[in-house]
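Note sheet for the following structure.
Moving on, here comes chain A:
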Amino acid sequence: MSQQLIQLIVSGLAVGAVYALVGLAFIMVNEATGVVNFATGQMVAIGCFLSVTTGIQMGLPLAAAYPLALAGMALFGMVFYAVVFRPLQDRPVVTVIIGTVMIGIVIQNSALITWGSVPFRPRSPFGRQVVDVFGAAISAHALFVIAVSFLMIGLLYAFIYRTTIGARMRAVAQDRDAARLMGIGVDRMFVLTWVIAGLLTGTAGLLVGPMWFADVNMGDPIALKAFAAIIIGGFSSVPGAIVGGILVGLAEMLGAAYVSSAYKDGLVFLVMILFLLVRPQGIFGERIGQRA
Partner candidate 1 sequence: MRPPRNRLAVAAALVAFLLALALPAFVSGYGIRILNLALISAIAVIGLNFAFGYAGLITLAQAGFVGCGAYLTAILSTTAGLPPLLSIPLAVVGTTAIGAAVGLPMLRLKGHYLALATLGFNVSFVIVATNWKSVMGGTDGISGIPSFAVPGFAFATDHRYYYVLWLALALATGIAWRIRYSHIGLAMIAVRDDEIATGAASVGVTRIKVQAFSLSAAYAGLAGALFAHMTNFVAPDDFALSHSIIYLAMLIIGGEGSILGAIAGAVIVTFMPELMRDLGQAYMIIFGSLMLLILIFLPKGLLSLAAMAARRIGISGR
Partner candidate 2 sequence: MTTILAVDGLSKSFGGVHAVQSVSLAVPQGMIFSVIGPNGAGKTTLINVLTGILPSSGGTVRFADRTITDAPAHVIAAAGMVRTFQNGRLFHRLTVIENVLVGAHHRLPQSVWSAITGGVAARRTAEIRSRARGLLETLGLIDDADRLVGALPYGRQRMVEIARALVSEPKLLLLDEPAAGLNSGEVERLREVLLGLRRDGLTILLVEHNMGLVMRVADRIAVIHFGEKIAEGTPAEVRGDPKVLEAYLGHGYRHAGD
């Protein structure tokens, strides 16, 4: 394998892992609460900017800055639950779509006022360090992104499938009313879902910062790729989001290098539309394309 190909694959995996985290946040919320959250991208931006505040503006070491930013995102998830989810819960799909988009606009412009329009460049814990992988020079941060993303995904899996709280969350996702009858505190599970969404998007935000820039407009492009990822992987499938995210990340990097850098995004959306038309359940999903 050529050096360039290895570099492209690693950076594709890194970007894809970020999309997978964002896609998972989207799926967790949609499965548990039925809300299609179009402000997911703005949550990523907030996560990134919180790390700017703790890491750059407050000057904390990253070992303290990252946990503090994530704590902020957990809180943000709770606020989102109270201010956005409660009033929009059980409204028609379109109301939720427009409502979350409007919240996205509010978040984005609040970020603009708070952090300004000049992008920040958050530093990576590994600086500009380069590692040798099969003879190719790979940025250490890219490897860090892949490692942290998979750690998060592993923790999420363990939480959902190995703990009683995770089992309760799954019960709520499957049948809210039955879960309530069994004495599960449904509302508490909803809060928890939003906290997890905050942590996942927040992690994605921390990780992309050093790769790209912290910019108030960064949310939408990331969210759009995450949409594409979960449609390709399967709308309600956790492994689907991971595989879909990585496919989109790889397609983006390899497509830019070997096909056309101008149309790399078009390629991704073309594949997404093809999946919607031919296999709306995605790679891993069950047959749910007709579900409204």
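Here is the rule we go by: a contact is a pair of C-beta atoms (placed from the backbone, for glycine too) under 8 Å apart; a residue touches a chain by one contact, two chains touch by 3 or more; residues count from 1.
With respect to how the candidates were assembled, all candidates are chains of the complex that A comes from, given by their letters.
Just so we're clear, the structure is a prediction, and the values are computed from it rather than from any experiment.
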Here the complex member from 1 or 2 that touches chain A is candidate 1
So, in the complex, the side of chain A touching candidate 1 is made of residues 36, 84, 87-88, 91, 93-95, 97-99, 101-106, 108-110, 112-113, 220, 224, 227-228, 231, 235, 260, 262-263, 265-266, 269-270, 272-273, 276-277, 280, 289-292
